[in-house]
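I have a structure I would like to understand better, so I am pasting it below and will then ask my questions one at a time.
Just one protein chain is left out here, and the rest sit where they should.
First chain written, first letter: the chains are A, B, C and D, and each begins at residue 1.
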Amino acid sequence: MKLGRVSGNVVSTICNPVFDRRTLLLCDLVDERGAATGDYLIAVDTVGAGPGDTVLVLDEGNGARQVLGCKDGAVRAVIVGIVDQVD
Amino acid sequence: MKLGRVSGNVVSTICNPVFDRRTLLLCDLVDERGAATGDYLIAVDTVGAGPGDTVLVLDEGNGARQVLGCKDGAVRAVIVGIVDQVD
Amino acid sequence: MKLGRVSGNVVSTICNPVFDRRTLLLCDLVDERGAATGDYLIAVDTVGAGPGDTVLVLDEGNGARQVLGCKDGAVRAVIVGIVDQVD
Amino acid sequence: MKLGRVSGNVVSTICNPVFDRRTLLLCDLVDERGAATGDYLIAVDTVGAGPGDTVLVLDEGNGARQVLGCKDGAVRAVIVGIVDQVD
Partner (left out) sequence: MKLGRVSGNVVSTICNPVFDRRTLLLCDLVDERGAATGDYLIAVDTVGAGPGDTVLVLDEGNGARQVLGCKDGAVRAVIVGIVDQVD
């Protein structure tokens, strides 16, 4: 899993049911001090994260589908937690 | 998932049924501002995307096979949506 | 598998049962001489590792779920061993 | 999937049945203009590709095993097509 910081929303026309009523968030990947690495992921929100939140991103299809309760979803990355502290 | 911009078609002789009547698109991977990263993926189109479109690319085999309704396909990357806006 | 060095804890609000009573550790990925590579992973501890320990990190969802005895967990990386020696 | 250019053969003693009577090809990964990226993959040939051919490489274990008709193979990358044109 990696740390990300939510930097925006992605609005896309997708017909896969796994995305129904789900928010797609743009997450800048950050290092352990919170600095941007220059890379990003687009992840499905599962925790109500918003812009500026530091989040835990799981980038793995089978786990992502299980979190979303959707065996057949076209998904790979999900936000699984809001990070309170790294120490 | 990542953002891509469709930059061309790939014409290839492939005997796997998952590719029958499917278009293989060359997608430049772009950052959140739409700038090319220098990397690319070849993805199966599922949304009717064309050159210049910004798309959402899923690069994961099991999810890709599920989108294509093909349990046994030799596929890893699919275009799952056309991106209308990133903000 | 990769070598990591435990550098901290991640405190996060996560609702997935795979994380109940589990510690999430920040692991700096290191090279074979123990030097930091600049990359990191957040991994679930399974061996009682602590700060400064050199550990063996498995970064693969299906294997991670099996180690944790949890078929449906939102997890990809686990610490599977403490490294005593690399020679 | 990625574009590769076949640059050689790999001769190896492997005891896994998935490799019986299969050719292992060294594929330089190339960009969309055909220039070498400096990276490579070793892939099982399924299409009769030879040195200099531009090929479509699938680097994903489950898909590779399905192409090879071998549920239990120790394989991750296969050549799934010869590329006729990228435009």
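Please note the rule applied: contacts are C-beta pairs under 8 Å (C-beta built on N, C-alpha and C of every residue); 3 or more make two chains touch, one makes a residue touch a chain.
Quantities reported herein were computed from a predicted structural model and do not represent experimental measurements.
S.K.: For subunit C, enumerate the residues touching the unshown chain of the complex.
M.R.: So the residues of subunit C touching the missing chain come out as 1-3, 31-32, 47, 56, 58-64, 66-67, 78, 80-87.
S.K.: Since one chain isn't shown, list which residues of subunit D touch it in the complete complex.
M.R.: Missing-chain contacts on subunit D: residues 7-16, 19, 24, 26, 28, 40-43, 61-62, 65, 72-77.
One rule holds for everything that comes next: only the chains that are shown with their structure count from here on.
S.K.: Taking the mean of the C-alpha atoms as each chain's centre, how many Å separate subunit A from subunit B?
M.R.: 20
S.K.: Roughly how far is subunit A from subunit D, centre to centre by C-alpha average, rounded to an integer in Å?
M.R.: Each chain reduced to its C-alpha mean, subunit A and subunit D end up 32 Å apart.
S.K.: Please list all residues of subunit D that touch 2 or more other chains.
M.R.: none
S.K.: What is the complete set of touching chain pairs?
M.R.: A-B, A-C, B-D
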